[in-house]
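Below: one structure, written as structure tokens.
One chain of protein is taken out of this complex; the other chains stay put.
Chain IDs A and B follow the sequence of writing; residue 1 opens each chain.
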Amino acid sequence: MLFDPHFIARLIPALLQGAEVTVELAILTFAICLIWGLIVALANSSRGPLSWIAGAYIQIVRNTPLLIQLYIVYFGLSMIGFGLSGFASGLLALCIQNGGYMAEIYRGGLQAVSLRQYEAGRALGMRRWTLYRTVIIPQVVARIIPPMTNQTISIIKDTSQVAAIAVMEMMKVAQVWVESSANTYDVFLGVAIIYLVLTSVASLGGKLFERRLAFAQ
Amino acid sequence: MENTLSDASSAAIDIVPAQQRVMLEMSGVSKRFGALEVLRDVSLSVQTGEVVVVIGPSGSGKTTLLRCINLLEDYERGIVSVDGEPVGYRLDARNQRVRLAERDIAAAREKIGIVFQSFNLFPHMTVLQNIVAAPVRVRGIPRARAEARARELLAMVGLSDKVAEHPVRLSGGQQQRVAIARALAMDPKIMLFDEVTSALDPELVGEVLAAMQQLARDGMTMVVVTHEMSFARDIADRIVFMDDGVIVEQGKPDQLLFSPRTERVRAFLRRYNDRYRI
Partner (left out) sequence: MKEFAPLLHGYWYLFRGAGMTLLMAATAVVPATLGGVLLALLQMFGNRFARSAVVAYLFVIRGIPLLVLLTFTYYLLPLTGIDLPPFWGVVVVLACYYAAFMSEVFRAGMLSLPRAQWDAARSLGMTRRLMLQIVIFPQALRLASPPFVSLCVSLVKATSLVSIVGLWELTMASREIVERTLAPFQIFLGAAAIYFCICYTLALYGKHLERRVLGGH
């Protein structure tokens, strides 16, 4: 358990470079899945074959490990000729998985805002679009912030699995450094601290957002 | 010497210590929630066998007062004693307030039965299990004896046929009667009722009030918080009016309800009479 300042001085920039990739992956996944998850959720709540496909999609991605999904995208796609880079495969796999999870979050939020709100609005003579815009959607947004925050933290942590397909995000960088030096403890400490910072920022961001919305209402 | 006989009988009464005649003694109880003073230096004395009904507007502190008796709510000043024993806090040799040990508080609570507004039956147990749980596990009474007593109590409240049911299958009034039986199973010296009919459909109120009437007739000491004015008039030996954390007035039902001395009580009853008829 050494504490070698020279080592740390060289380690930190390398870790931060990896963290950059981690953050890139996380932000892109989050942004894409906000939309993709909504699409899946809408498809799921519609009627007809689309609903069945969306439902099956959600169940499949929720009940298979991310790692297997990563391997299928990275190795499987290249096998049939659609080879993607590590980063792109990672992004695709993360989006596929989190799209399913976010769709469930949207569904939960929509269900929670009670039918009565809809009925009350209609009774007041509101037209459907106004009703959705001023009553339903603000409440749904407020309700999904906590699970969305949790999902963001989940996404940040899941990016670490992309190390398995040799993408130089933070976990992979750490692996390389551990294998080439004896300072395992310092590397661990550095990685742990940076991840904690990232997840704490996400968590605080979510809470701030919640509070701002509470005032706006 | 015309009064020899009455002298003798009054002497006999004096032999019974005055303590035993007072079942509940609350002195100087004060409580605040943050900046809000919910109870201000409230003192109340209830005799054995007396039925005291507490009325007053919402927020007057009447429910809090009840919950302070068995220390479901903590209070900053004052002492509560039931059957001569302090509950929650006692005074030490220097007259300072000392909190009792958790075990003593739990033991004191056995003597105080309470029935809540929202029945509070244990949903994962049957009616019988609800009633015998405390006697068996807290008092150590053998299960067979506890179950026999439970059946007696259920018969008393008219629910003998519901022995093996779960609370979810009972109506509100039935659940409330089971709650009364459960509290009675511990052989309390005093029974507290916290707006026990407020959450019930009107047609179920009567059966609960009937059970309470029976208890009063049997000589149980009772403190009842309620909105039901006609019931208050029927059952109470004394009515206490609370407002804003203090006892404003108390007296016999007919006196307080029909010729109250203070304006606050008059105003409250006027508002009440406009909507109902006593």
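Following the convention adopted for this analysis, a contact is a pair of C-beta atoms (placed from the backbone, for glycine too) under 8 Å apart; a residue touches a chain by one contact, two chains touch by 3 or more.
Small disclaimer: the values here were computed from a predicted structure and weren't measured.
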**OP:** Pick out which of A:I27, A:I53, A:I68 or A:A112 touches the chain that's been left out of the picture.
**Re:** A:I68
Subject >> chain A, residues in touch with the chain not shown (by the definition above) >> reply: 1, 59-60, 62-69, 71-72, 75-76, 79-80, 153, 157-161, 163-164, 171, 174-175, 178, 184-185, 187-188, 191-192, 195-196, 199-200
Original post:
Of the residues in chain B, which ones touch the absent chain?
Top reply: 70, 72, 102-103, 106-107, 109-110, 112-114, 116, 118, 120-124, 133-134, 137-139, 168, 182-183, 186
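Convention: only the chains that are shown with their structure count from here on.
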Original post:
In whole angstrom, how far does the Cα centroid of chain A sit from the Cα centroid of chain B?
Top reply: 55
